[in-house]
Each structure stands twice: as C-alpha cells, then as structure tokens.
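Every protein chain except one is present and positioned as in the full complex.
As written, the chains take the letters A and B, and residue 1 is the first residue of each chain.
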Amino acid sequence: MKLLEVKDLNVVFHTILGEAEAVRGISFSVDRGEVLGIVGESGSGKSVTSLAIMGLLQRKKADIRHGTILFDGQDLLSMPEKQLCQLRGSRMAMVFQEPASALNPVIKIEKQLSEVYKLHEPARAKTCHSELVALLKRLNIPDAEDVLKKYPFELSGGMKQRVMIAMAVLCRPDLLIADEPTTALDVTTQAEILELLRLVQQETNCAIILITHDLGVIAEMAQRVIVMYRGKILEECEAESFFRSARHPYSQDLLNTRPEYFSGRFTSIEGSIPSAYEKLTGCAYYGRCRQAEPRCAVRTPEQIQCGDGCVCCLKYETGEGCTHGG
Amino acid sequence: MSKFWERLRAFHGRGKLEGEYVSVANLSWRKFCRNRLAVFSLIVLVLIAVISFLAPLITPYSYSEIDLTLARQPPSPEHILGTDEYGRDMLTRLIYGGRVSMTMALAAMLLQLVIGVVLGCLAGYFGSWVDAFIMRLTDVFMCFPFYIMAVCLAAIVEPGLKNLVLIIGFLSWTGICRIVRAEILSLKENDYILAARSLGIRPGAIIRRHILPNILSPILVAATLSIAGGIMSEASMSFLNLGVRTPESSWGNMLSAAQSMQALVSEWWRWVPPGLMIVIVVLSINYVGEGLRNALDPRISN
Partner (left out) sequence: MLRYLRKRLLIYLVILFGVSIAVFVLMMSMPGDPYSWMLMDPNVDPAYVQRKLDELGLNDPIHIQYIKWLGRILHGDFGYALEGQATLDLVSQALKNTLLLTIPAFLLSTLFAVLLGIWSAMSASGNKILDRLVTLGTFLEVSIPTFFLALILIKWFGYDLKLLPVSGLKTLRVHYTGLRYVLDVAKHMILPVFVLTLTQTSGMLRYMRSAMIDILNQDYIRTAQAKGMTWRRAIWTHGLRNALISVITVFCMRLPGIISGALFTETVFVWPGIGTLNYNSILNRDYAVIITITMILAMVILATNLLADILYAVADPRIRLGGGAKE
C-alpha cells in the first residue's frame, strides 16, 4: 500500500467572477520515504493540492468536487474532523512558504513548539524542554535555549523556517509537505534549509512532497517529479529522466528557461497561464506551446503511460518517443 | 460620475471574466448590485430625497402657518400624522424637515471632505514637520468629545442652519483626514509616484492626477458614512435647541417636542415619526456605505 494516494482530485473555488477550477482531476501517489517534487508556475494548483491533502482548505470558499485522498489506506476526505486533527501534526505535517506569517507573533517559540506535544502526546508536553533544545540543535540552531525564549519577530527568516521545520518533525511524521519552503528566503539560507530537509528525511525516513517553482530545488532533492499546469498534471516521471529528457513540451520549455541554459539571452515561455475561470477545451498549454498542432485545440489529451512515468500530451498518443534518450 | 468610474478603471486595470473583459467599475457595480440590502437602501434614500425636495409640490399645507384651533390633533384623514402644538400639519413639517436635515448633512459632509482631504494630502505627501503638525492637530481635535465642543461653539456663534453646518464640518474632518493620510502614505512609495516625482512634476499635479484618483474609493465610503453622521449630529443639536430653530422644521427640532412630558407620554405622533425617519435614513446610508465599501475593495471578492 502506498503512503498517500490521490485519485481524480477536483477542487473548485467559488468567487464573485464565478467558479474557478483550481485543481482539475489529478491523480498521483507517494511512497514511504520518497521525495516527490511538484513544479509549476504560480496558479497551477500546487498549493491548493497540498492544502487539500492536509484538509486545510477553507470550507466556505473551496469545494472538493470529487476525488479521494487515501493516507495509509484511510480516506481523508470522508474522515471526521476530530480524527483528521489527530493525523495532522503527528503523522502528516506541513512547512509553509512564509515563515514570518506562519508563526504566531505574540507567542514565544517554546510554547508554539510544545503545543504540538500538548495536542498529540500530552504526557510529554510538560517535560519536553530538553527534547526541544536537542531538536533545535540538530537543526543547526546554535543558541537553542535562547531561541526558545524568543518571539518570532526576534528571529531571522531562516531561523523561523528552521523553527517551522522543527515544529513539523516533532512527532516524526510519515509525510511532510513543504510548500515552497525556500521561496521567501535569501539564496544562502535556501541552501541551508534544503540541507536540513534532506537531513530530516534521512533521519526520520519520512516521505516529502516538495512544492516549488524552482527546478534547482527539484534537481537537488526530488526522486520523482510532477509537472502541474492549470490544475492538471502534465507529466510525471523520475527526476533523473526528467532532467535528461523531459517529454512534455511544457517541461521542455521549463527546462530551457533555466539560467544554466543561458546563451547570451534568456529564453522564456511566451504568454501567461490561462485564468482558472476560463473553460478550456483541448490542451491547457495549447496557446503557448511551440509544438502545438491544430488538433491540440480541440481534443483534451489523456494521461498516457510512457516509460517510467506518464505524460499528458497528444504527441505521445501513439506511444512513440516514450523511450528515454531516444 | 462617469469621470469617477473612468479614473477608477484607470487605477485598477481590468479584471477578467470568463474570457470577456470587464472593467473594474463594472465589476464594482455588479458587486454592489449583488448586495440586495444596499440596493434596496439606495432606492429608499432616493425616494425620500425626491419627496423631500419636491415638498412644496406635494404638501397642501404650509409648514410654518400657525392655527391654534387645530393644535395637537391626533392623526386624521386631513392630517395623516396629526398636528403639533401650533396646529401645523406634522406630515408637511416632516417632509420639509427631511429637506433641511439632508441638505445640512450634505453641506457638512462637503465641508469636512474639503478640510479633511486637503490636510490629509498635505500630511501624507509632504511628511516630516507638516505631517507631525497636522497629526497633532487632529489629536487635539480628537481630545474633545464632539458634542461638548459642538455645544460650546453653538454657544459662541448664534445657533442656526448655516452655523450648525460650519460647526459639524469644522469638528468632524479628522476621520477623513486620517484616512487620506494613511492611504497616501501607503501609495507614496509606489514606483509610478516616484517616477512622476523624478520627472519633476509638481506635487500639486501629482496629488491631483496620480494620488487622488487612486484613493477615491475610501474617500467615497467615508463621505457616504459622514452624511449619516451629519444627520445624527443635526438631530442631536436641534434636539437640544442649539440647531435649527422653529418655524423652520428639521427632524431634530421636531423631536425636541418630546421634551414636554405630555407629548412624550400621550402624543406619540409629535415625536415618533421624525425619530423613525432619522433611523430609516441613517440606516439606509449606513447600508449603502457598507455596500460601497465591499464593492470598491479589490481585496474582497465575495
């Protein structure tokens, strides 16, 4: 049994402009101890997917139309709130993008950390001080004792993100979702935080879903890659083969925008991601795709098994070009 | 009004709706219309305003003619809301009173708008000592409870229509001033303002062309709500006989009839209708203001 299985997930937002389909029927799974990277531009539905897994979508605004999310065989979507709360924070945890706003500004770090124990292992909550210090030390926070006594605003961005990671791994979760954990940080801190995530992964052997728009982060961390675009998965494959020979035209374009491919002039993908309000026919990437054919405008491509993963493009319908390196 | 929407559109850019482009003004209007309570309130307000301003055409009676033989009559077919202690028709006075109350509130709103926007712009745009001075000035004004100060001023100048407008306007600009200042402060650092400044455009022109159009929405909302405040202030001051004086009628001075025990206890028609009118109009204005606030706020989508 896989650790996490998402099947045909569909999330709709209700807004004044009408309904916006943020996630349009995606399916994927995560193995124990695996690092899965999800890439995509902003608005592609990566964050919504992660929030849906955690059950943190605001019920008023977002509506999960259909689909199932199985965590360790249990259906998260039909689970009563109380049971879901027991899973959250202990067996699955999340690190958010903005450490500055994700920590409560008026509560000391120690209390915010020990709260996790209070919720899941009340017996340990009273005596956890030394554990917390040890954990923070492990996460390369030298003056851990001091940090615990501080308020979030007294810490730097990198420190706050370390605290967030500590908070997430306190109960040794099976699944850690990191939603753009390094986007809000400066470059040197980014590398350190990634290093920490790797360390955490090795020590606790948890699965990580790493959401990012930075292909460098994927290259460094992920074993498998999912490319999302406008609420759909366009391609899914092993990280290694993704960087060697991505199949979907969008993936190829993404790879070409990397600075390493700098050749006197930056390439960029022309146009912008279609609005979530538009009802699309045909391929979502049609308007921007340089390899588009007339039929792409009318026919919606299905996911096709292709080599070690799958791809969602009419080009591979016949199974041609699926073998890597060919 | 069309100019306003144009400016608003220029500021917000365009929103997109199912493939078709919708201007933000249009979008705001749609959002406003969705709020049924606000639309209903707007209709009520327009209706009351129209009736009040057409008063001489509608009412057969004079609002000031005294006929003591008709004094204190309860409602009857001839006098739907009865008569007051001088035999004047209450409905007529109510309609004329609405005209006075609403005109005064509008005038007071304009006055405080002018003072508040000018001072707010100066404080927000020029900063440093200008800002410090104006902010301390508002602090000083806010140290005095409105009615204590209003009553004091009314004691110095003669009570009356014009002076009451001046007093209300003079005492209530601080709110708008603070709003304008805060909006400008957050706007000032935007690149297009910096660009305009670096081009050497004069501050007056920058404020008029680049800043004011962008802060129209909060000003509009504040102005709407201050009309409600004006009506309440007028009523309160006139109730204390420090505002509009008879024979001129206003909702506030009609209410002061209830200061007599007899009217309060047994002649409801002499004070309940004007009170209800104030409640209805102020309530409607507040709903319209709230509707505007939601419709014009780009952050609120629902």
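Observations on the structure shown:
Rule of thumb we're sticking to: contacts are C-beta pairs under 8 Å (C-beta built on N, C-alpha and C of every residue); 3 or more make two chains touch, one makes a residue touch a chain.
The shown structure was predicted, so the numbers you read here are calculated from the model rather than taken from an experiment.
The chain not shown here makes contact, within the complete complex, with A, B.
Note on the undisplayed chain: of the listed residues A:Val11, A:Leu36 or A:Met54, the one touching it is A:Met54.
Touching the missing chain, out of B:Arg136, B:Lys162 or B:Arg208, is residue B:Arg136.
Taking the whole complex into account, subunit A touches the unshown chain at residues 54, 56, 58-60, 81-82, 85-90, 93-94, 96, 98, 101-107, 115-116, 119-120, 151, 153-154, 164, 167-168. Those residues of subunit B that touch the chain absent from the view are 136-137, 139-140, 142-149, 151-152, 154-156, 228, 232, 235-236, 239-240, 242, 255, 258, 264-265, 271, 275, 278-279, 282-283, 286-287, 290.
The definition used in the following text is that only the chains that are shown with their structure count from here on.
Rounded to whole angstrom, the centroid-to-centroid distance between subunit A and subunit B, based on C-alpha atoms, equals 51 Å.
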